[in-house]
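Of the protein chains in this complex, all but one are displayed in their positions.
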Amino acid sequence: DDIRAYAREIVGREIEKHAADGLGRVDYALASGGAMVVKHSDPYIVGKGSNWFLMSSRSGIHPDAVKMLKPSFGEPGQCFPLKGSRGFVQIRLRTAILPEAVTLEHVAKSVAYDRSSAPKDCRVSGWLQGDDVDHAIDSEKMFLLTEFTYDLEKSNAQTFGVLDSAASGIVDTVRLDFLSNHGSSSHTCIYRLRVHGFEPDSVSMVTMES
Amino acid sequence: DDIRAYAREIVGREIEKHAADGLGRVDYALASGGAMVVKHSDPYIVGKGSNWFLMSSRSGIHPDAVKMLKPSFGEPGQCFPLKGSRGFVQIRLRTAILPEAVTLEHVAKSVAYDRSSAPKDCRVSGWLQGDDVDHAIDSEKMFLLTEFTYDLEKSNAQTFGVLDSAASGIVDTVRLDFLSNHGSSSHTCIYRLRVHGFEPDSVSMVTMES
Partner (left out) sequence: DDIRAYAREIVGREIEKHAADGLGRVDYALASGGAMVVKHSDPYIVGKGSNWFLMSSRSGIHPDAVKMLKPSFGEPGQCFPLKGSRGFVQIRLRTAILPEAVTLEHVAKSVAYDRSSAPKDCRVSGWLQGDDVDHAIDSEKMFLLTEFTYDLEKSNAQTFGVLDSAASGIVDTVRLDFLSNHGSSSHTCIYRLRVHGFEPDSVSMVTMES
């Protein structure tokens, strides 16, 4: 009976986590929460047609860019493809936070057609851009949040903690640089990037309470 | 071996329920099933822009209203935000039913930015509007289906049974009145309302069979 109760408990907890966006962790880079892609390297366009034209007249942000700030629900193709094996994406978060970790997700091995387009060596940096979005930020105000290698043999959503050296900085903008991928020479696909942390207000409240 | 079989059985059953819209229960208020929001209190508009303008020229129904009749898949922001801490939404069901229960769902605690916009004290009533949709219904033909308090500490989808006194009435329209929320003074978010019950035909068939 103890074992049955235990089995039920594990199942309940794990399904709850799965239902809560897979990780059960707040994501400040989620499109439906107000985050957006504000800059990126060249997108990978297959058969450069009218879509590209329509897009280029706007803000220079490809319409598929938002896909990397949305859940993929296990579906191949729900990603933002960028040209080549090196590139970057810059994201304005929902609000300024004290970052704790980032999660990079690719499509699951079991349903993927090909995983050579997965990013491999990555670097994530962050800074506080504030309201003046056109103003270039001094590189000394940018924090290196983390560097990591996305591993095709591990779980498809991989979380990496923020470096201690960056732990005290508040950021509202995050940049993912991918320096290599898992083999594709034509493009690299970003399925989803999440950014975890705390809002400064709740942080100060915690401090005041303690 | 018995225990293993038991563990597999629980897991299978729970995942099946999760995959079947989380509850494994028919929802007559589902948008993809033909239900729709037919009336609501003032929506909460952030930066009242062109969206609002476009919308107001139509039927008085905000384009985001339909979100409360769709699954949220654990994503913050997939809700219909209404102004203030009191308000209502009126829903035309897919078809006339004998109502059994309603489920109110908010976003899971683990992924939410803030849950002060969750509804708190609620009342759900129902009636048979029929084909004459513009005709106001006598209040005596409206049933109080249930009154409840949405509890932030419980599971994010909370189901409430219909009161016995209302159990014999067939309804095709349901109205949710929220009388308070969990703290936000600006707005209240409805992630999803589901309405469960039986279609009269299947009810009479059951009666005839027994």
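So that you can tell them apart, the chains are marked A and B in the order they are listed, and the count of residues begins at 1 in each.
Rule of thumb we're sticking to: a residue touches a chain if its C-beta (ideal position, glycine included) is under 8 Å from a C-beta of that chain, and two chains touch if they have at least 3 such contacts.
Quantities reported herein were computed from a predicted structural model and do not represent experimental measurements.
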Touch criterion as defined above, residue of B:15, B:36 or B:179 at the omitted chain: B:15
Omitted-chain contact residue, chosen from A:42, A:75, A:151 or A:201: A:75
Omitted-chain contact residue, chosen from A:36, A:98, A:112 or A:128: A:112
Among A:10, A:137 or A:163, residue touching the chain not depicted: A:10
Absent-chain interface as seen on chain A, which is shown: 3, 6-7, 10-11, 14-15, 18, 22, 73-78, 108, 110-113
Positions on chain B contacted by the hidden chain, ascending: 3-4, 7-8, 11-12, 15-22, 24-28, 30, 32-34, 71, 73, 94-95, 199
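What we mean here is this: only the chains that are shown with their structure count from here on.
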Centroid spacing, where centroids are CA-atom means, of chain A and chain B in whole angstrom: 32
